[in-house]
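Every protein chain of the complex appears in place save one, which is left out.
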Amino acid sequence: MRDIPEVASDVAVKMAVEVAGLTLRNPVMPASGTFGYGAEFEPYLNLDGLGALVTKGLSLRPKAGNPTPRIAECSCGMLNAIGLQNIGIDAFVEEKVPFLKGVSTPVIANFFGNTLDEYIQVADKLEKIDVVTGVELNISCPNVKRGGIVFGTDPAAAAKVVSEVRRCLTKPLIVKLTPNVTDITVIARAVEEAGADIICCINTVTGMAVDIKSRRLSLANGTGGLSGPAIKPIALRMVHQVVNAVSVPVIGVGGIASAEDALEFLLLGAKAIQVGTANLVNPGTMGEIVVGMERFLAESGISDINDWIGSLHG
Amino acid sequence: MRDIPEVASDVAVKMAVEVAGLTLRNPVMPASGTFGYGAEFEPYLNLDGLGALVTKGLSLRPKAGNPTPRIAECSCGMLNAIGLQNIGIDAFVEEKVPFLKGVSTPVIANFFGNTLDEYIQVADKLEKIDVVTGVELNISCPNVKRGGIVFGTDPAAAAKVVSEVRRCLTKPLIVKLTPNVTDITVIARAVEEAGADIICCINTVTGMAVDIKSRRLSLANGTGGLSGPAIKPIALRMVHQVVNAVSVPVIGVGGIASAEDALEFLLLGAKAIQVGTANLVNPGTMGEIVVGMERFLAESGISDINDWIGSLHG
Amino acid sequence: MKNLKTVVLQNGEIADGYFRMAILAPGYTRAAQPGQFVMLRIQEQIQPLLRRPFGIYRAAAMPAQCSGLPEREFVELIYKVVGKGTTLMTTLKPGDSVELLGPLGEGFTIDSNINNHLLVGGGIGIVPLYMLAQQLCKRGDKVRLLMGGRSRDDILCISEFERLGVDVNIATEDGSLGETGLVTAVLERELLNFPQAGVYACGPMPMLSAVQAICCSAHVLLQVSLEALMACGIGACLGCVVPGREHSDDTPQYLCTCRQGPVFAAEDLAWPSRSNNDCHSGQGGK
Partner (left out) sequence: MKNLKTVVLQNGEIADGYFRMAILAPGYTRAAQPGQFVMLRIQEQIQPLLRRPFGIYRAAAMPAQCSGLPEREFVELIYKVVGKGTTLMTTLKPGDSVELLGPLGEGFTIDSNINNHLLVGGGIGIVPLYMLAQQLCKRGDKVRLLMGGRSRDDILCISEFERLGVDVNIATEDGSLGETGLVTAVLERELLNFPQAGVYACGPMPMLSAVQAICCSAHVLLQVSLEALMACGIGACLGCVVPGREHSDDTPQYLCTCRQGPVFAAEDLAWPSRSNNDCHSGQGGK
């Protein structure tokens, strides 16, 4: 019986990365919606040992989310239809920002809107919050009819929201893409052109579960977002595609649960990675990932993680 | 230690289904490319106990397929980049048809072409092979640059190939769709309109794997098709969408490995199901699925599987 | 709250389909409160992906042994085999590794003005009531357990409650043990005898609804321990919410079962019974 290892190591590997103006202690950060607002993980993790903190998706007004059941376990994955429940941007400032001020890690605020105007209003507010170092624009949530899917699957709509939001923001702007499209490179290029500093992919893959005993869909919402190890091959493919399609840096997400998983995304050229579902399974995961990456790189004779990033052999 | 159960049971459940002119003993059939040409499974399965046999995808000329490595295991799934290796339609007639004549189960020939003309030529030939009861048009293989992806992701191109092939065929025409699209209902409606008798979904989801030890992509082809339990939630979602979008019957495929999995797809309204990767893991799977479905239905007091199909509660 | 990489000490069947598992758990004797739960990771594998939530039945310590083994704290779970995870749990043997996240959630609130307590359990709902009974008995209060189940096989651990000094009433639907019928009938009767009692209930939702309706009309305080699908157990995913008192379809109000619960004052929740709103005056806050 042992405790979860701390985020620290004396292996001499330089882990810091620069991602379009964001200076990160290491390339590991949580995926939005799987880390609450950060404080929930304090007992299990040294928050100051992470590359960044990413908040639950914020909207202009508080959002109650979908009816229950909201989650279902699947083979090597889970479906969620939380429906973007969140306390809203104002309560975030009041209730969560004070805690985040005490953390030395850069804070990235994930946000979304139901309309273009809402996106802009939230961006305006986020620009003014000091503790927010960067923002992550979610144009990809597949759960809420008007909360993303229209923006994220159509290149013109995606470009529009990105350029509008861009105008309110001096902070680094991450745009998070949905995998539920025929060709993710088309969307990636559109949002790059519209002013995205960083592209983050992927959000969840739309899925469904059904219960043959009750003969009902398992989620009250019908469909939900598939996440976890099951989607890692899809995420790797899309990160590879996007890295080769755009020149802005890419953050890889999808099914990362171990240092090896994280190293795979970096090898394909992702400059940083996010951990989602694995935080729910084991709140100490990200600490273990940082330590594991350092160990692997040290053993491979690599002293700077930037030498690993994108170093895939022909 | 016991042997795999036979495909047979004395439970009094009517298992036969009618699918657009195809009369099937039960709704269970193999997914193309995971069952060879049938004979490979004789030692493990009573071929006459299946709903249908579906062949490996056939092309006009023999096809060598992709270089190796061609497969990679993933969490709850596998990637394949076989590249549609097959013996070609003529060798099929010479070498495989004689065996298939000895099987009482309807034979469905899966096929594809690199060009519209090739599709038509193969369809012409299949129409003339007596033992072929139905055909399955693969417009969805994601592995071969010109062998499908263009047809399967664009509604106009999909409709074109379907209507051209339709003209050569009196036999029931199944069209198999790729999941790698933004909105599968658009493609489904297009191929329905163009003359598909049955829609089959889904083919594999494009994915990738990478090996951090060799720092290479795991598949020689780069990307591959993800299959197995990992994709079941995606397949269920798409089957649900397509069932609600078209009026032709739907065959469900993707991650089915047990009777419960099969019953889920049928509950959503699929009229039949295909088993792919699970055949590779356990060549007796389909026999176990048929027996397991009968048992479940009998225990649920359902005497005709048609009463189960589409009986999802509001 | 910690994530312990620890080991199973004991695991065995105690009744048809019910198992009891002891897990090495330093710190739990002091930290665990009645009504709290743990998230158990059955094996360090990807499948099944999610941890499983289980109420804490008991936290205790094995004394140090002459053989040199030091004192060892452990936590005990009692689980019903229902699906993939619990089936896998039955295969665990002493020494097998598990991960234990906990103790989690808000447990029962003990009101010092109430000295008479009715604990109502249905089947596996017995679990969170034992530590509650321990604490209440330690205060010298009068504690009565009303235990229901389908048949005698669903009535667990009764003698352990009796040893604490708890009076026990049993009701089974098939009459194989105790009275024949539902435990809610017993509750209605006992509330006549103890009209000032505090009620604490854990069991299937239909039972909890019936208990709520009864307590509501009897104007007694009720706390319920709920189950909900959980991914994280720590308030991060918002998968485990239940409708709160103010909930309506138009203005949803969701409470987090893993963090604001699993024990709730009944009056904080939305109940199907229409009389609910009338209750709130009668029932005190948690």
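Order of writing sets the labels: A, B and C. Residues in every chain begin at 1.
One rule holds in what follows: contacts are C-beta pairs under 8 Å (C-beta built on N, C-alpha and C of every residue); 3 or more make two chains touch, one makes a residue touch a chain.
Quick caveat, the model's predicted, so the values are computed rather than measured.
Colleague: Using the document's definition of touch, tell me which of B:34, B:59, B:105 or B:178 contacts the absent chain.
Modeller: Spelled out, the listed residue whose C-beta touches the missing chain is B:34.
Colleague: Which listed residue (C:47, C:115 or C:135) would be found touching the missing chain in the intact complex?
Modeller: C:47
Colleague: Pick out which of B:26, B:204, B:241 or B:279 touches the chain that's been left out of the picture.
Modeller: B:279
Colleague: May I ask you to list the residues on subunit B that touch the chain which is not drawn?
Modeller: Considering the whole complex, subunit B reaches the absent chain at 1-4, 33-36, 40-41, 43-44, 56, 64-65, 67-78, 80, 82, 85, 228-229, 257, 277, 279-284.
Colleague: By the contact criterion defined above, which parts of subunit A meet the unshown chain? Give residue numbers in ascending order.
Modeller: 75-76
Colleague: In the complete complex, which positions of subunit C touch the hidden chain?
Modeller: Output for subunit C: 45-47.
Just so we're on the same page, only the chains that are shown with their structure count from here on.
Colleague: Closest chain to the protein CA centroid?
Modeller: Taking the mean of C-alpha atoms per chain, the most central one is A.
Colleague: Please report how many Å separate the Cα centroid of subunit B from that of subunit C, as a whole number.
Modeller: Computed value for the inter-centroid distance: 47 Å.
Colleague: Which whole number of Å gives the spacing of the CA centres of subunit A and subunit B?
Modeller: That gives a centre separation of 35 Å.
Colleague: Provide the list of subunit A residues touching at least two other chains, using ranges where the numbers run on.
Modeller: Subunit A, residues with two or more chain partners: 74-77, 229.
Colleague: Which positions in subunit C touch two or more other chains at once?
Modeller: 46-47
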